[in-house]
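Structure first, then comments.
Excluded from the complex is one protein chain; the other protein chains are retained at their positions.
For chain A:
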């Protein structure tokens, strides 16, 4: 800990043992799935199927246009019944493909595999664009975009940290698919034009570290290394991860310091796309939290409804009048007001917690939020600016740099929703910028 800066991170009890050593439950929806037409807020889309069409696993359903082009593929085989608006994990209702399932599932190759060992970087990136793979860390940023400008990249960082409490989906998916995982790392490393690939795994998962190391040795790879990282939050955040591994800070994107960061599951999906021509269809999702009867990992097709999964795994504890259903982990995941949401491609966990909250007290200016902020912001000062409604100060205090990791609220001894105050500042600034344009 330095004199002028705080620790900028914090150990959070992970409670991973609720799910990491139990078997993954493979579930199939009974009747239908709803595949979200979502890749970031979609502004334009071309439907490639019409109502009543039969689709297979791997059938291209649509091309979407948001900030970037992302195609969508079907995760099941069945009959396309049309687009319906349903609640979505983005908190706004979105269009979903309603697909009635076949009794027997059939699949087709979504696209031709690519021999990546002989392909050029540009070929690989344009192939990647067609696969529709989006980042599996939670934000769902299209993966190919990170590889468009590979100049100056020297390190590929594969993020297998899973710093959010409760979530073990990445741990499980790597344990079950280690070969695909390492192949994915090799593909991404080649596409990044970097020299070295660092796989970050928490020290507290030594079994996973050993397992991955064995696979690396088996393939005789010298440019891929596992780096154990401390069990602190937000270790899986790009900034903290790059700071820990490369001892460098960046302002906006890791590419500024020569790094690309991708999630572990993204690597697995990449390997499957390049080598087998498969698009995203099934997902490992952790269902955990103290309000669940039987926390477990599930393997389900994209688009299966959360309500149906909950029903299949034993549901929520009966003695609770209300609970919090969180899409994601408890720190960054958003609370859903309906269990009718469906599994989306970037979702890796559903956490169900008791609806309890300690009352907030007066801020005593202890400075823990400032000392722990992984970006180095001063949340308490930003909150003060919000209270004064001083937009200039919000900007000066760097509110827009906030990554909303939630650590300031977590460490606050006065139980103040600090993160929400910073979010208010971000909304105010975003509104001002929009008006300015």
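We adopt the following convention: a residue touches a chain if its C-beta (ideal position, glycine included) is under 8 Å from a C-beta of that chain, and two chains touch if they have at least 3 such contacts; residues count from 1.
Keep in mind that, in the parts below, contacts and distances are computed from a predicted model.
Only one of "ABC transporter permease", "ABC-2 type transport system ATP-binding protein", "Carbon-monoxide dehydrogenase small subunit" or "NADH:ubiquinone oxidoreductase subunit RnfD" fits the UniProt record of the hidden chain, and that name is "NADH:ubiquinone oxidoreductase subunit RnfD". One of A:101, A:335, A:391 or A:429 touches the chain omitted from the figure, and that residue is A:335. Annotation: of A:152, A:230 or A:413, A:413 touches the absent chain (contact as defined above). Considering A:118, A:151 or A:322, the position touching the chain not shown turns out to be A:322 (whole complex). Although one chain is not displayed, chain A still touches it through residues 3-6, 10, 12, 165, 249, 316, 320-326, 330-339, 351, 353, 355, 357-358, 361-368, 370-371, 373, 375-378, 380-381, 393, 396-398, 401, 404, 406-407, 409-415, 417, 419-420, 423.
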